[in-house]
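Pasting a structure below so you can have a look.
Missing here is one protein chain; the remaining ones are kept as they sit in the complex.
Per-chain numbering from 1; labels A and B assigned in written order.
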Amino acid sequence: MTIPLELHPDRLFPADPSTRDLARALYATVKDLPIVSPHGHTDPQWYADDPAFPDASALFITPDHYVFRMLYSQGLRLEDLGIPPRPDAPDARSIETDSRRIWRSFAAHYHLFRGTPTRLWLDHAFHTVFGIDERLTTESADRYFDHINASLATPAFRPRALFERFNIEVIATTESPLDPLDHHRKIRASGWRGRVVTAYRPDPVADPEFDGFAANVAEFGRLTRQDTATWAGYLVAHRERRAFFKSLGATSTDHGHPTAHTADLSASECQRLLDRALAGTITAVEAEAFRGQVLTEMARMSLDDGLVMQIHPGSFRNHNPRLFARFGRDKGADIPTRTDYVRALKPLLDAVGNERNLTIILFTLDETSYARELAPLAGHYPALKLGPPWWFHDSPEGMLRFREQATETAGFHNTVGFNDDTRAFMSIPARHDVARRIDCRFLATLVREHRLQEDEAFALAPGLAHDFAKAAYKL
Amino acid sequence: MTIPLELHPDRLFPADPSTRDLARALYATVKDLPIVSPHGHTDPQWYADDPAFPDASALFITPDHYVFRMLYSQGLRLEDLGIPPRPDAPDARSIETDSRRIWRSFAAHYHLFRGTPTRLWLDHAFHTVFGIDERLTTESADRYFDHINASLATPAFRPRALFERFNIEVIATTESPLDPLDHHRKIRASGWRGRVVTAYRPDPVADPEFDGFAANVAEFGRLTRQDTATWAGYLVAHRERRAFFKSLGATSTDHGHPTAHTADLSASECQRLLDRALAGTITAVEAEAFRGQVLTEMARMSLDDGLVMQIHPGSFRNHNPRLFARFGRDKGADIPTRTDYVRALKPLLDAVGNERNLTIILFTLDETSYARELAPLAGHYPALKLGPPWWFHDSPEGMLRFREQATETAGFHNTVGFNDDTRAFMSIPARHDVARRIDCRFLATLVREHRLQEDEAFALAPGLAHDFAKAAYKL
Partner (left out) sequence: MTIPLELHPDRLFPADPSTRDLARALYATVKDLPIVSPHGHTDPQWYADDPAFPDASALFITPDHYVFRMLYSQGLRLEDLGIPPRPDAPDARSIETDSRRIWRSFAAHYHLFRGTPTRLWLDHAFHTVFGIDERLTTESADRYFDHINASLATPAFRPRALFERFNIEVIATTESPLDPLDHHRKIRASGWRGRVVTAYRPDPVADPEFDGFAANVAEFGRLTRQDTATWAGYLVAHRERRAFFKSLGATSTDHGHPTAHTADLSASECQRLLDRALAGTITAVEAEAFRGQVLTEMARMSLDDGLVMQIHPGSFRNHNPRLFARFGRDKGADIPTRTDYVRALKPLLDAVGNERNLTIILFTLDETSYARELAPLAGHYPALKLGPPWWFHDSPEGMLRFREQATETAGFHNTVGFNDDTRAFMSIPARHDVARRIDCRFLATLVREHRLQEDEAFALAPGLAHDFAKAAYKL
């Protein structure tokens, strides 16, 4: 039996008719604005080489940990979903390589995603990108698979064509300081008009607990012709690579530390920590201090070079050691933890919090900090702004909680619009659409409760959908 | 003046007419489903001996700490409510023994419960169980008292008759490993068709800080003919009692620790902790390690015997020492505290988190963990599922927050339906009714906002009301 798949034009709007009408009217003014995607993890090679995506499973399942973590939680094996083990995985067992069988498993469990944003994004992509008008079920699985694969084989489904069809004004990727940025150079040299920029993510040379840290820092030195075993040289190396990233369009840096801890230590103490980090003798507490010191240094460099700084703290990475040993990073086992900002950020804020020409964008996985810490901080410090709901909170309820809990203290103008933060290319239009709908819904609710005037809601809607992100990220 | 008492058929549904209509239609499909009560604290003696309940006050007030804690908070004395002091209480003073006077005090303060779930449950029981159609007030107090008492004297108000009238398919009680389970044996021998099962709650022999721990462990050894002074014998004793509980219907274990701390220590360290626990020389930190080790051992045993594991952490028990000295445990002075899961559960999850044939159900009294920790954990680990809102959060707002905060990351299928978790027998139908109404309301809201299709809501409603609990608890 075929079940229809429709995207209702009023989805995510509240049921109250008068509020819905206004939400719809606000949304009409922003739904076709181009997409500004200032933070994400798509692969620049797509835009450089414009290859065809291989097939439905490789597009929607194996690279998307939102998808396979849910399937895994309900008893499916990652091997049976085609997730490749690490080459050095201890107990290699057979991995499913038949994409159609992977797709059928996914389809048979599609009901698990009811009520999740993943379901909204997938249905949006199936319907608007691939023109599918029946629901994914066991029965329709093969038709989906064949139709998607046939589409992917056509030029209209190559990355650049989709980029244009998605109406992306600009997208940022995220690269390591050690990355030669060849893809970005190739994009620029190609004459293609799509705007793709990089962002500076220094974890491999900023986190002493990162795999291969000492080798990375040595390579960092070679690339920049600096002695990165000295604190002074290490800092210059950062400045040089930041400048190189900037030359390829970067307007921001990104930092994904376990906590929001920052430090502002003496140069001699910094040298001591660097020595121990390079020697592999650094303790966990010292590693945290080192990472915290790098944040403060990055903020100081941003004062000079103008790069916008993003802090994404609070994830306990690789919580599941068996899964990590077998499959490696980014397999859905990163779990948020309680995160303090008030004390953790103080050293950095003491140094640069009052700077009016600096923008530090704070994210959180701990929603309790919205009203208690983040909105009060952003509503005071000139250097701080609030990033949008992130990761597990990039969802309708998560976005509503953010606006409800942050707006009264921080206002709208201390927020920076939406980030999709995704490696799932097909989900980008869906994610921005959800954000635009929820923001319009929030504005409509304020108006209908006479907490905001209607003209002000219409003035704010394009800001939240497009302009604030463009301005905050200097894009 | 008589004030009518009616239960509105649309209670707990949202005011928006279209959402309400759908909530009502969903509820119509689940309201008459039998009750599965997989976790609770009713007295098995009721089902074994089928005695009459003594009177209105003894039924509704003296055993229900939800009721008398509110009265106490507003200045009533527990003695005046007939709460018996401990036999060894230092300063015994006169206790009210006149049930009618106790009832009148309660009635005179019934307004204190406005806006609380206790009020919803009481009104539900008064109206649906006792057929009362006027509100409880000072003026109606005596009519209530006489009518309830007259009812309780009739066979239709005996526990077994009510069990059947309440349409209980199965109910679990909770017993200590030292309990001979005589009531459960008697129920089984009686030929009565009501299904009552036990659950294994090992606190008296698992918590070194439990009153009489060493004596309990010795008794545990006698019951199982094991040397429970050795770690190996102690573990075998657990396995044997679990098997005995299972023979009397148990499908689950229950663990109510102060935190979610778990451990996975060497056998020699376990022996050392057991030695110190039995000698009474164990420190608070060691006691926490011991309890955490028992949790991990229980999980391993569940892998073998299939019992579903429930973890109920986060209550600061007996917060009020004066009240405890005078009246003992469970007198409304247990207060929730902040609870970490991400680090606390790691030793247990490292050991068994990836097991697909194990079910560990997590509860919380710290709602901040729903979106931040519990939903991400349950949305990844195959062994984990989320229990329903518990204790103070077993309420309309609490249930809505749970669904709103957990569903987007964990989905519905990583949740396990409703637990009433009560010792208040009369409240059981009311509590399940509230849960069914709120879940139907939540589903209706998702549909009306086009976040879920209508057929999917109708498919989920019986799962949330009945099937998920039955399946998760293997009942």
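Assume contacts are C-beta pairs under 8 Å (C-beta built on N, C-alpha and C of every residue); 3 or more make two chains touch, one makes a residue touch a chain.
Here the structure is a predicted model, which is why all the values come from computation and not from measurement.
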item: Candidates B:34, B:194 or B:336 - the one touching the absent chain; value: B:336
item: Of A:58, A:108 or A:342, the residue in touch with the unshown chain; value: A:342
item: Residue touching the undisplayed chain, where the options are B:45, B:176 or B:320; value: B:320
item: Residues of chain A in contact with the chain not shown; value: 14, 16, 18-19, 340, 342-343, 346, 349-350, 353-354, 356, 368, 371-373, 375-382, 384, 404-405, 407-414, 445-446, 448-453, 455-456, 459-460
item: Residues in chain B touching the chain absent from view; value: 3, 7-8, 10-16, 69-70, 72-75, 111-117, 120, 135, 316, 319-323, 332-333, 335-338, 365-368, 392-393, 395-398
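Throughout what follows, only the chains that are shown with their structure count from here on.
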item: Cα-centroid distance, chain A relative to chain B, in whole angstrom; value: 40
